[in-house]
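Each chain you see keeps its place in the complex, though not every chain is here.
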Amino acid sequence: MDAALTRWEEVCTQSPALRFVDICLRGVGQVMFQDNPLSGALFLAAILWGSLAAGAPHVFLAGLVGVAAATLTAMWLKADAAALKAGLYGYNGVLVGLALATFLASGPALWVYVALGAAVSTVAALATAGALRPLGAPALTAPFVAVTWIMLLASYGFAGLSGAGLPAAGVVAPFEPEPALSAGVASYLGAVLLSISQVFLKASLVSALLFLAGLAVSSIPAALYALGGAALAVAVAHGFGAESDVVSQGLLGFSPVLTAVALGVTFRRPGRNALAYAALGVVFTVVAQAALNVALRPFAIPALTAPFILVSWMFLLPDAKPASD
Amino acid sequence: MDAALTRWEEVCTQSPALRFVDICLRGVGQVMFQDNPLSGALFLAAILWGSLAAGAPHVFLAGLVGVAAATLTAMWLKADAAALKAGLYGYNGVLVGLALATFLASGPALWVYVALGAAVSTVAALATAGALRPLGAPALTAPFVAVTWIMLLASYGFAGLSGAGLPAAGVVAPFEPEPALSAGVASYLGAVLLSISQVFLKASLVSALLFLAGLAVSSIPAALYALGGAALAVAVAHGFGAESDVVSQGLLGFSPVLTAVALGVTFRRPGRNALAYAALGVVFTVVAQAALNVALRPFAIPALTAPFILVSWMFLLPDAKPASD
């Protein structure tokens, strides 16, 4: 596998077109923190499978348009070459494309919207990096969440864009659990796996396994932390009595999966019990996910990965050092 | 004109009272980034016309009280002399005065409220400058928006202040367009001009022309970018199907006008295609304006210039350098 990656790197060096493909694949891989084109390819396969299984192949296409538009914008703005090559200006774009196509109805305006959102996500990524530089914290998926929230909210004001897949607005009210729904080991394992596939807004077991494979080819610890984070998150959700299709569809678990990989592997700090610290972060991400599900009800938009961003910043800032040090 | 300004500067040097008038005029001019007393005077004329045309002369007076109270507070707090002289502690105050008088019913409590809000806007301006110093970003109208939002929200809890002009609270719901309303060139041009006058919360064509004149006497490029930004914004709003009196009254266009001048002229960075970059910012400001109109519906307050602030920070931070460099 390493030999194949070395060979791939060689051909990319000679072909600007293949280099662009390589950067886009790494951009897809960076959604789960992997600077690895093979991870990106496996993640794309998972997205394709999930899109076809949901009868929505245009969602896959919107992801491709998103990562390409975001990467081209970064080239136009002469963004940092090393960060560009590592796919760090692509992961927000692919998520913007997937999210807009998932929540809005297909049509000509959607494609303008995807390209616009992906391009602005790169501006937002540069801005977030600038804003966080004095703090030494990473941007995570904050540019994706900010741009997508704005565009989904705006869709309620634009007749050209219909939010077919958006949640309905509602009043904050105590929760009515559905206790029988998610009992049993099979249901628990299903919720764990779907928590992983929901990172890319997919509810598919096959996609989940492809995502895990994509992580494992790049980093075994990342795959293990993702699985462990999902398992802990679903258990905590059950413990607090959140039984419902929100849990069984993986919707309380995908942010904790990202928190687990971020705190346990990608941004792990030496000299601290990283496992216990990441576990505390995962537990609180479940709480933050439930909180944002409630807080966003009046706005009729989904939480996306905001709980992961919120909690990861909270847990990373105590050790952060400004970039200039 | 330059001779008149030189002469005016001479008499101001000799009279503290005229210097105070000069600072207040520049404060009004700074709402559209112009450190120029003649711009301020023309903007004031536009505000006076718009207030009289709307049958609300007290709104004009509240603007005057606002800029004076904010400037006096800056003197009391011994704010930076150069910034004070350039009117940078006045523009938030005039906007606070105009907005409170526009949205709240007239009465004794209103004038206490205007003076309090304008004074606090200067504290907020100093705080915002302090908070943004490590990032090298300008405060823009963020102090105005923060203070006015707080005071408008609070008016719902104070029997002494009635929010006669405030929007009603509503639930987020898909938008019903009014397609026939804004067809035709005349309607398009009207929407473009009102987008400019709405920067000062006025819906008046005469005011719009006075505002353009005020910009032109100080900076022809600023006047052109304002006009171009408004034209692009109204076209984009039409393109996304936002036809309604929100567009025709200039309410989707005033934030984009400010974004256009900010990105294209005032904070333009060398070595970049400023026109294309500003255009992208203008387009996304339309989206952000639509988004905030929706997001603020549960709170029953207007978006003010928040979309401009949000998008301009997003587009300025990628190039920003800390002030200490």
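For clarity, chains are labelled A and B in written order, and residue numbers in each chain start from 1.
Heads up, the rule we're going with is that a residue touches a chain if its C-beta (ideal position, glycine included) is under 8 Å from a C-beta of that chain, and two chains touch if they have at least 3 such contacts.
This is a predicted model, so every value here is computed, not measured.
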Please state: how many copies of the shared sequence does the complete assembly contain, given 2 in place?
-> 3
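The definition used in the following text is that only the chains that are shown with their structure count from here on.
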Taking each chain's centre as the mean position of its Cα atoms, how many Å separate subunit A from subunit B?
-> 36
Subunit B - residues contacting subunit A, complex | 134-135, 171-177, 239-243, 246, 272, 280, 283-284, 287-288, 290-295, 298, 313-318, 320, 322
Once bound in the complex, which stretches of subunit A touch subunit B?
-> 77, 109, 116, 119-120, 123-124, 126-131, 134, 149-154, 156-163, 169, 298-300
